[in-house]
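Removed: one protein chain of the complex. Kept in place: all other protein chains.
For reference, chains read A and B in written order, and residue numbers begin at 1 within each chain.
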Amino acid sequence: MLALELFRSVPRYLAARAVGERLPGLLAGPLAPVRLVNRDEPLPPGEGWARVRPRLSGICGSDLATVAGRASFYFSPLVSMPFVPGHEVVGELHDDLDDLPAGTRVVLEPVLSCLARGLDPCPSCTAGRRDRCDRVTVGHVAPGLQTGYCADTGGGWGEVLVAHRSQLHPVPDHLPDERAVLVEPLACALHAVLRARPEPGATVLVVGAGTVGALCLLALREFTQAGRVLVVAKHGRQRELARRLGATDVVGTAEAVAALRRATGALRLTPERGLPFLLGGVDVALDCVGSRSSLDLALRTTRAGGRVVLAGMPESGVDLSPVWFRELEVVGAYAAATELTDGGPVREFDLALELAREAPLDGFVGAVYPLARWREALDHAFSAGRLGTLKVAFDPRRG
Amino acid sequence: MARPGFVLEVDERTPPLLVHEGEGFRLEKFPLGTRVVYPPDPLPPLRDVEGAIRRALLDPIDSEPLPALLRPGMRLTIAFDDISLPLPPMRRPDVRQRVIEQVLEMAARRGVDDVQLVVANSLHRRMTPAEIKRTVGERVFRSFWPEALRNFDAEDPKGLAYLGRTDKGEDVEIDRRAAESDLLVYVNINLVAMDGGVKSVPVGLGSYRSIRHHHTVHTMLHSRSYMDPENSALHHSCARMHRLVAQHVRIFQVETTLNNETFPTAFGFLNRREWEWSLADQAAYLAAKRANDAAPPRVRREVFRRIEAPYGVTGVHAGETEAVHRRTLANVHRQQLVEVDGQSDVLVVGLPYICPYNVNSIMNPVLVNCLGLGYFFNLYRGRPLVRRGGAMIVFHPTPWEFHQVHHPSYIDFFEEVLAETTDPAQVEAKFEQQYATDEWYRHLYRTSYAYHGVHPFYMWYWTAHAMEYLGDVIYVGADRRAVARMGFRTASTFADALEMATDTVGRSPSITYLHCPPLVMAEVR
Partner (left out) sequence: MASLLEDLRLVARGWRWTHRPLVPRSAERFLPAPDPKEFPTAWARTPLARAVREGVQRFVLRPLVWTETEPRVEGLDHLEGLRPPVMFVANHASHLDAPLVLCSLPRRWRERTATAAAADYFFDVLWRAAATALVFNAFPIERKGARRGTGTARRLIEERWNLLVFPEGTRSRDGWLQRFRLGPARLAVEYRLPVVPVAIRGAYAAMPRGRGWPRPGRLPVSVRYGPPLHPEEGEDARGLNARLLRALERLWDEDATSWWASLRREAEGKTPSLAGPPAARWRRVWEASRPLPRPRPRPVWEAGESTTRGGGEER
């Protein structure tokens, strides 16, 4: 089968780190540690597994960070090289699997937890928190926190992957592929918002209005009673979209601190070096970008005792002084899970599947490429914001 | 399989788009959401043009084969389209030459002695011998020039024949030799949908007395558009005249259509969709743009004048005029028609360096305006691309410049008539007669290479529909004085033009850019 494979390449990693910032075009060019290969189709490693043929699979920010060499080395033992990336997948079941007949359209919940690995559930899994599974490196598939980081399962950027029944959610017929492929990121956004737990009427800051930011905004409006929602967005189309999705104020990156100060009536201080910060500020901030500057902004504009949620995979090297001084609560939000809410436990994927039906998600998938044009696709995804695109996806069926 | 034309919606991924502006071009960034109408890719040309011509002549539509119409002792006249077609002039051999040669070949074999060739130049300027030679080819030229190969003269009292009136009372007067021939073969090039058909003989070989009936403000206001013969009062009038002529002389119409291969390789980027420009195209653009901007106007004009289009022939049909023309139109539409969904507030056009009336000449302001508000505005079927009361933005430098030999009456028209009024109806009522019968213009038309005295009026009438329909016309990068004389405004940049247009169309207008040439015609739903 044809697949894009991410492989280990020290020279490319070093080069990408060195010049990737200045010559971003090279990141999708000769510096990408990615190649198009003919791999063997992955085989179901055990009971409850089946092959899935992806119909659409998104390019996620974390994938791009990995390609660009910006992902933390923390993750290196959690993946197995070479792997086929792609964990935002809507596909078609190739084999019969328990209650699902072959041909069923499914979305993938990518976490490879105890259940999928054929292990007795760890305490987290028992509690339904598969995102917190402790056994993501053992069991009968290679290490990999998710499908799309594991050498044995294949991933969305290939023609075939294998998935465990526990990872699959059938897609209702009326949900088109372009929406179904957004179910995974939507579930993650939901997870981030439920982790953020804004009080009714709270002022919430969303940094970034890419896919994650937009979906978080959507989830905030749908599932919480947050009061003001301020969105920091860099590009024109993103601002427009944020307004449409119910943001109270939308501000650009440059005037973010000033606008937030005005909105919250805080005091603004300017240190000798670095960004100005606020005394006072928003109640809850969601960092939906995962860059150093975005997290910095979130930390510096959250009120004392407030909460900062990491909704995107964070970059290292952020100044943690505000966390200490303002006694901030920093909350991670990785993947999707079963979250305990006031109304009892809910599976975020189910919620997301439901929400995807009605939410204004048209046009989110802004470009679909065949695998063979992967360089174009990655390049497009790297500058998606500027190009007015939210989600770039592969259609592996088109080769 | 040639790709169809389509409507692009400008987004962040769209590169700047090419805009023609007279003897130059530029790249312009259009606002997000602008719709751009692209012509279909060039249709694959006929591989065997000679064979296609032969088949058309031997197996014509609703007519006997041409050889059957030829006999010794007959009078045969061959008329053909003049220098105004095609644009730019096509690379030799001109398809007219290829058709005429085969017609003559058959005539020679059938023993026809009395043959005359006439340029159907109507009220246009006469063609120079060199131009005629280029059009008909050296062989034909050497055999017939100057005795039996000539320009038509619409002001030669002896050379005209009055054929009567149509049922609507329109006088019909055409070239005497043509009218008194046993067979009139008309050879045309159908570049746009308004050309050819019933318009060929009554207009191409018609006198002022005849043409004045349909080249009027009234017909123009009732031609929606004049590029759509079915809905054109102009063409309806021509059809009546044609039928009258056909009662007097047997007409054998040969029509040819060309594809969209408009620019030679050196200017290949002008034929291509911008996002498909290779690095070589981009470099060619930069080099051409730079050289063109730096060149003195004379050199620039010379370079553009030398462009010969590598047109391919897409169809040859012959026989009874109206039946032939239906096929021809289908071919033209196949190459040029693009479906557009609904009208917009603003129409943007970039005018090229050439129009039908300035081949080997200068495009004066009246011609610029005619090309923009006449030809380009009317390149629609159904409804105009722009809504009633909308704005039109035209890219062209519009220099205050006239060709002294070709366009003498234009100079006076511009200085005298337009200074007084720009309203087509008033212009027509007050000045037309005077200019049409002016002895000096008549003399220049007959003996020099001047357009007829009345021609600038027709150019002005051509724009009547657009002027009556549009709320605002703004020229970009044009000579302020010249444009003001015509009653319009000038902006120095596209952004300014859009700013000025807000008066008529508001803050966030919908915009359509007609990406032309290569020629495209919009079918507006």
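We adopt the following convention: a contact is a pair of C-beta atoms (placed from the backbone, for glycine too) under 8 Å apart; a residue touches a chain by one contact, two chains touch by 3 or more.
Keep in mind that this is a model prediction, so the values were computed, not measured.
Peer 1: May I ask which residue of B:Pro4, B:Pro44 or B:Gly389 touches the chain that does not appear here?
Peer 2: The one listed residue touching the chain not shown is B:Pro4.
Peer 1: Looking at the full complex, which residue from B:His20, B:Arg177 or B:Arg273 touches the chain that isn't shown here?
Peer 2: With B:His20, B:Arg177 or B:Arg273 as choices, the missing chain is touched by B:Arg273.
Peer 1: Return the single residue from B:Ala108, B:Leu286 or B:Val299 that touches the missing chain.
Peer 2: Final answer for the missing-chain contact: B:Leu286.
Peer 1: State which residues belonging to chain B touch the missing partner chain.
Peer 2: Its contact residues with the unshown chain are 3-4, 6-11, 13-16, 27, 29, 273-277, 282, 285-286, 289-290, 293.
Peer 1: So which bits of chain A touch the chain we can't see?
Peer 2: 2, 23-25, 28-30, 35-38, 40, 366-367, 370, 372-373, 375-376, 379-380, 382-383, 387, 398-399
As a working rule, only the chains that are shown with their structure count from here on.
Peer 1: Centre to centre, by mean C-alpha position, how many angstrom separate chain A and chain B?
Peer 2: 58
Peer 1: Quick one: which bits of chain B touch chain A in the complex? Just the residue numbers, please.
Peer 2: 11-13, 32
Peer 1: Contact residues on chain A for chain B in the complex?
Peer 2: Residues in contact with chain B: 236-237, 380, 386-389.
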